[in-house]
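This structure is in structure tokens; I'll ask about it shortly.
Here the complex is missing one protein chain, while the rest keep their positions.
Up next is subunit A:
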Amino acid sequence: MTSPQPVHGHPATGQVLDLVLRVADHQVVGPEGLLLGNVDNLVLREHEGRLLVTGFVSGPGGLGPRLPGSLGRWVQAVWRRLRSDADSQPTVVPLSAVARIGSAVEVTRHGQQVLASGMGLEHWLRTYVVSRIPGAKGGEDRLEGEPVQDAAQHVWSPGPGSHLLSDLLGARVRSAQGEDLGAVLDVCAEAVAPTGAAVGVLRVRGLSYGPRATGSELGYTEDPRQGPLVLRVLFRRLHRAHRYVPLEAVDVDWQARVVTVAPSARPVHPHQR
């Protein structure tokens, strides 16, 4: 389903991205090539019956929910304690501030400023540790330049219709009869509204799920040509029960983290989407 050429430029309308394989856990790069963090989580928003990907979260607030059990809770709890505001939520970079999605996610200057406002540890170490070592250079930097005007607008607020990708990943998938079909492994989205030089917004098209999560992020389930041969054969066998189903054919219960596949749906292997 992925395009044969390397993804250059922002995705054209209709281009399909597997969010876990192609976006999540990717390096975020600023306009001058500065490394700004990882895409630790994605923000999903229900809008007029569609599910849109509107932004991403970088940092422990986004990473915590994706780590297992108590480790994840600890990461989030420690991170919250170290923030100044009591009930802080992670900062969201809107996809309108993303210029390109390739081997890295390239953000615009605005995206860089939003990310810089969330880099507490970096700023603390810069101020209290590294700048005190003789020979520290590069202090007057662009990251701390102009503060983001509308900071509050970039905070993720949990609420009806607003979700994180981690709420969907790993959710149980059931058939209409209640039979367990596995867990959500990847989310497929397409670019709908590229604005100017930005990615804009992605619309979720469907979900991949299956009983075996092992190796599901390696790309063998999404890309039928991914080599080498031995691993391709091995993972095809391992993931032969994996299925892709369009979003219209499922009902997502966000509270219980259960996805129910409608009886009319015809799930296919991800290679046959």
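Simple rule for what comes next: contacts are C-beta pairs under 8 Å (C-beta built on N, C-alpha and C of every residue); 3 or more make two chains touch, one makes a residue touch a chain; residues count from 1.
Operating definition for what follows: contacts and distances are computed from a predicted model.
Trainee: For the chain that is missing from this picture, which UniProt protein name fits: "Mn2+ and Fe2+ transporters of the NRAMP family", "L-serine deaminase", "ABC transporter permease" or "Spore gernimation protein"?
Mentor: "Mn2+ and Fe2+ transporters of the NRAMP family"
Trainee: Looking at A:G49, A:G178, A:P228 or A:P263, which residue reaches the missing chain?
Mentor: Reading the full complex, the residue touching the unseen chain is A:P228.
Trainee: Touching the hidden chain in the complete assembly: which of A:G49, A:P68 or A:G159 does that?
Mentor: A:P68
Trainee: Considering the complete complex, identify which of A:R126, A:R172, A:R236 or A:H271 is in touch with the unshown chain.
Mentor: Candidates A:R126, A:R172, A:R236 or A:H271; residue touching the omitted chain: A:R126.
Trainee: Over the whole complex, note the residues of subunit A touching the chain we left out.
Mentor: 2-7, 20, 22, 25-28, 34-38, 40, 58, 63, 66-68, 102-104, 121-123, 125-126, 129-131, 133, 135-139, 141, 143, 217-219, 223, 225-231
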